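Have a look at this one.
For this view, one protein chain was removed and the others were kept in their places.
Entry: chain A
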Amino acid sequence: MADAEKTDAAVSLKGLRKTFGEVRAVDDLTLNIAPGEVVALLGPNAAGKTTTMEMLLGLTTPDSGEIELFGRSPRRAAADGLVGAMLQSGGFLGEMTSREIVQVMAAQYPKAMKVDDAIARAGVTKYAKLKYSGLSGGQKQRTRFAAALVCDPDLLVLDEPTVAMDVQSRQEFWAAMRDYTTAGRTVVFATHYLAEAQDFADRVVLMRHGKIVADGSVDAVVAKVDGRTIRATVEGASVELLNALPGVGTAQLRGEQAELHCSDSDAALRALLADHPRARDISVTAMSLEDAFVALTADEPVMEEV
């Protein structure tokens, strides 16, 4: 049945494009997210993460492309109470208290959770009666989380949810999120904290210049970049020769310090030692998500697809 196929994905983005003036914010982006997936959108500033989120929420109209949430339009999904969101641009009135904010949000939905429950889950209880304008950055973020949560959504969209939080708040925030996602809910979040993506996401989508450059589990994304880095002190080497070694993706040389990003570090190391038997101080390290992030989102890509 066509309908069943349609509703399969929690989020379905097809060929999305959005241009602001001369800038292509999102460029032919296609992405499917299954129900229950927790997806981190990563990328440097201006990679198109926020624009993508705003389009999937129906707040920004794409120049072209299709968006479906649970098989319906973003506006329909919102009207059906399926979507909760914490936006960077969405704000609350400073004169309202946290509780009033959550209350107003709750009142818009037919099947919202209890206001006090949402407030407790987000850890807002202690300052629920304070005016929003008087709260700290982290407290504001938690209030926004409570407001996003109160409709008991199937899909949560979070744009840099922990941006103003201290370490402890961040841990509490993700603990609350874990509670929430164990019930099989779908989460899409953007973050600059790669550790959050590593710890929390089932799947990482890396964006650059409005396009997806890597998509998969953290391990898969890390593996997409040449697997390991060899560092060594090599006398009389040249970048060209190092680059030509088997298994080497890219090589950098600073003085005698060579840094080789390798897809096959074993082959590269053997070849390196054959060419430069006097190479010393050798270390071989695994790539972290951060290395992969830098490699995949650098403006001049360190590694081009061959």
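The rule is short, and it goes like this: a residue touches a chain if its C-beta (ideal position, glycine included) is under 8 Å from a C-beta of that chain, and two chains touch if they have at least 3 such contacts; residues count from 1.
In this section, contacts and distances are computed from a predicted model.
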Worksheet entry | Absent chain [UniProt protein name; select from "TctA family transporter", "Ring-1,2-phenylacetyl-CoA epoxidase subunit PaaD", "Carbon monoxide dehydrogenase small chain" or "ABC-2 type transport system permease protein"] | "ABC-2 type transport system permease protein"
Response to the item:
Of A:Leu42, A:Leu57, A:Leu135 or A:Leu149, the residue touching the omitted chain is A:Leu57
Worksheet, complete the sentence: Touch assignment to the omitted chain, from A:Ala147, A:Leu245 or A:Leu260, lands on A:Ala147
Response to the item:
Among the options A:Val11, A:Ala47 or A:Met105, the absent chain makes contact with A:Met105
Worksheet entry | Option from A:Val23, A:Leu93 or A:Val239 whose C-beta touches the chain left out | A:Leu93
Worksheet, complete the sentence: Touching the hidden chain, out of A:Asp80, A:Glu172 or A:Asp275, is A:Asp80
Worksheet item: For chain A, which residues lie in contact with the unshown chain of the complex?
Response: 54, 57-61, 78-81, 83-85, 87, 89-96, 100, 103-110, 147, 151
